[in-house]
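For this view, one protein chain was removed and the others were kept in their places.
Now for chain A:
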């Protein structure tokens, strides 16, 4: 499949501007949720560790394990150096006016070193991404187990220029396949499966639903990958733009046999539907890159099948890759379809 590589070399130079936005789970992308709580100043620093211990005994803050019990007061004008979280308002006993006496029975917590309570808002969930962490920290400090790759991906700095050039080339190949399918009267969707380690295209496919209603580009590619491994059920030989590279041509001794789509990346011009997204889970795809979002899309729009709890395989998804070209494909496709159906009536 060298020809595509050469053919698109001219456009590789603008690959540096290529973008790929990570499609994160709902938990990773949601806003920071806050709950009201009582905090109190620590006026005598020496009492801090005792206060933490006694407060923890009385109000263990179950479900808020990510919250730091004590925060430093950064403002220079602050009369006290530290503040401690006492309890959620919902944990506190009924009282007319919040006071340390009503919040903390003196037989459980010795009030020495504590000032009068005030209301703060604290994040209810542990932050999962750096943006969530930064937003949460504005309210009250939390712990944060950073996934560095997600942070870098959100900054748009995950891929090197070489990787971007390859991604550009792969998506251009998918676009070419989409156009080939369109010429045959299929929907303008193309897909490419790649071995990112060997930097090799394993399969190229396009939508074939004119011949079989379930032969979406992704389903076609999955069967072509099976063909490349000596399996496969369908024959797409009559579609010249649908092709595969046999897995064993080029394999070194000691290389493990490929197993379905394990370790492979998929490039597809349009966000996969539910069927195709779940087919990718079953096929254990490594990563998915797509161009345009689709109305019923299952990798970000309607569902996030790649991050769905309970499923036995999860994968990374990036969207917006060459989205202008991919959107253009969709727009053309819809206008052609509209024209032809208008013509029929």
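Assume a contact is a pair of C-beta atoms (placed from the backbone, for glycine too) under 8 Å apart; a residue touches a chain by one contact, two chains touch by 3 or more; residues count from 1.
Rule of thumb we're sticking to: contacts and distances are computed from a predicted model.
**Student:** So which of "Geranylgeranyl transferase type-2 subunit beta", "Ubiquitin-related modifier 1 homolog", "Coatomer subunit gamma" or "tRNA-specific adenosine deaminase 2" is the UniProt name of the chain that got left out?
**Tutor:** So, among "Geranylgeranyl transferase type-2 subunit beta", "Ubiquitin-related modifier 1 homolog", "Coatomer subunit gamma" or "tRNA-specific adenosine deaminase 2", the name matching the hidden chain's UniProt entry is "tRNA-specific adenosine deaminase 2".
**Student:** With the full complex in mind, choose from A:193, A:226, A:242 or A:329 the residue touching the hidden chain.
**Tutor:** Candidates A:193, A:226, A:242 or A:329; residue touching the omitted chain: A:226.
**Student:** Considering the whole complex, which of A:19, A:158 or A:274 touches the chain not shown?
**Tutor:** Answering carefully, the residue with contact to the hidden chain is A:274.
**Student:** By the contact criterion defined above, which parts of chain A meet the unshown chain? Give residue numbers in ascending order.
**Tutor:** 212-214, 219, 222-223, 226, 229-233, 259-262, 273-275, 277-279, 281-284, 294-296, 302-303, 305, 308, 310-312, 314
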